[in-house]
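Certain chains of the assembly are absent from this excerpt, and the rest are unmoved.
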Amino acid sequence: SAASTGALMETRGLTVTFLKMDPYINVDPGTMNPFQHGEVFVLDDGAETDLDLGHYERFLDTNLTRLSNVTSGQIYDAVIQRERQGGYLGATVQVIPHVTNEIKARIAQIAEKYEDVDVVIVEIGGTVGDIESLPFLEAIRQMALEDEDHNTLFIHLTLVPYFEGSGELKTKPTQHSVKALREIGIDPDILICRSPQPLTREVKKKIGLFCNVPPEAVIQDLDVENIYELAIQFHLELLDNLLVHYLKL
Amino acid sequence: SAASTGALMETRGLTVTFLKMDPYINVDPGTMNPFQHGEVFVLDDGAETDLDLGHYERFLDTNLTRLSNVTSGQIYDAVIQRERQGGYLGATVQVIPHVTNEIKARIAQIAEKYEDVDVVIVEIGGTVGDIESLPFLEAIRQMALEDEDHNTLFIHLTLVPYFEGSGELKTKPTQHSVKALREIGIDPDILICRSPQPLTREVKKKIGLFCNVPPEAVIQDLDVENIYELAIQFHLELLDNLLVHYLKL
């Protein structure tokens, strides 16, 4: 849905680029098993990356590079190498601030390289609550706090499962996930809720009430057959208006 | 206090060795700044380690080696190298199980190398709640769960500050810290509470009630002038009886 969100912004005349941050420890996906992880996508500059980046390029008017995909393994590897070469002057090297600073530097690098672009979408893979995504989430929390122009927006992707038995959409998993994000200091502005059934007005109100967002910021992401339909669905949910409003574009 | 605990066990005729696990990302303390981190201690096999290991050797009848000190940096470095050499067969490498398995392997290695020893004391540095100690805590949680003989014991070191103003010992920091440990699945069996003032019976009962341990398992660790006094203090608090009881020795 990051790709669809980007495509949607392009329809509003905005330019967009991507940074995919993967919390796994593999240094590059070229060595990953295609059966477990899907195929590898080769970018223009020869970097082998996650297949998701292929989706982005297909969807968007942007050329992605080696810089557009960062893994936890790359980050730790860079920090460990720098430490061994004396780059930290013998300091005790810690997740906060050393690992988080490395993550922030990668995001800043993209913003600089694509400085003409209106929006950088940073997608953080994994699940809130997993240990490996914590340094990434702490890094973006700090960036938003330090961003004095308030040009940052947090979108959180959640699940709203449907129980055949009771014929109900269950909002608890979304509530748990938002609560876990809030505990680590991030308040999502928009929730994109994957669901096998349309979210009723009632369900959106309930999610909004318990997750501290207005109901209009609860966007449904129905399981669609064709991934291209998703951008249209988001448009019908007025997601583009929300994005432009929050980012003051 | 890990060293004092070990010394205390030796007075009961038990043999003991140590494993110090440091959550910082430096690969070896030989490159660390002595002004920030204290001096470096050189072990018999030439490994430069944390000064704490010097304390252990002085206190205990054990010879420590390169294996006796593990840092987060070493663990991540080993996992990243193994992944790059294809050691994980292209799998997605994650904190759980890959990093935690590496930590468990280091503990098992010590247990094997010192197989004649009655007790291995594994000290995990850092503060509960910090991101960097999470993989270590998850690893020991799993080890205890998998230990079918229930020969594992968790000791948690906490603070009980004293407020001059109100003349009170504050138990909240200890409660918070134990709650944070419990959330990640570890129930401490014994609490060693650092405090500038003796813990009254009342304070021990209160800590026990809120932290789910019997009051006898709340052990005071008064700020002592001479670090050698601490083992005696622990003995007066009957810590050795508790240890022998819990470990069925």
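Note that the chains are named A and B in the order they appear, and that numbering of residues resets to 1 at the start of each chain.
To be clear about the criterion, a residue touches a chain if its C-beta (ideal position, glycine included) is under 8 Å from a C-beta of that chain, and two chains touch if they have at least 3 such contacts.
Just so it is clear, the structure is predicted and the values come from calculations on it, not from any experiment.
Since every chain is the same sequence and 2 are placed, give me the total copy number for this complex.
The complete complex, not just the displayed part, contains 4 copies.
Simple rule for what comes next: only the chains that are shown with their structure count from here on.
Which whole number of Å gives the spacing of the CA centres of chain A and chain B?
Comparing mean C-alpha positions, chain B is 36 Å from chain A.
Chain B touches which residues of chain A in the complex?
Where chain A meets chain B, its residues are 23-27, 31-34, 36-37, 73, 76-77, 79-80, 83-84, 86, 89-96, 98-99, 130-132, 134-135, 138.
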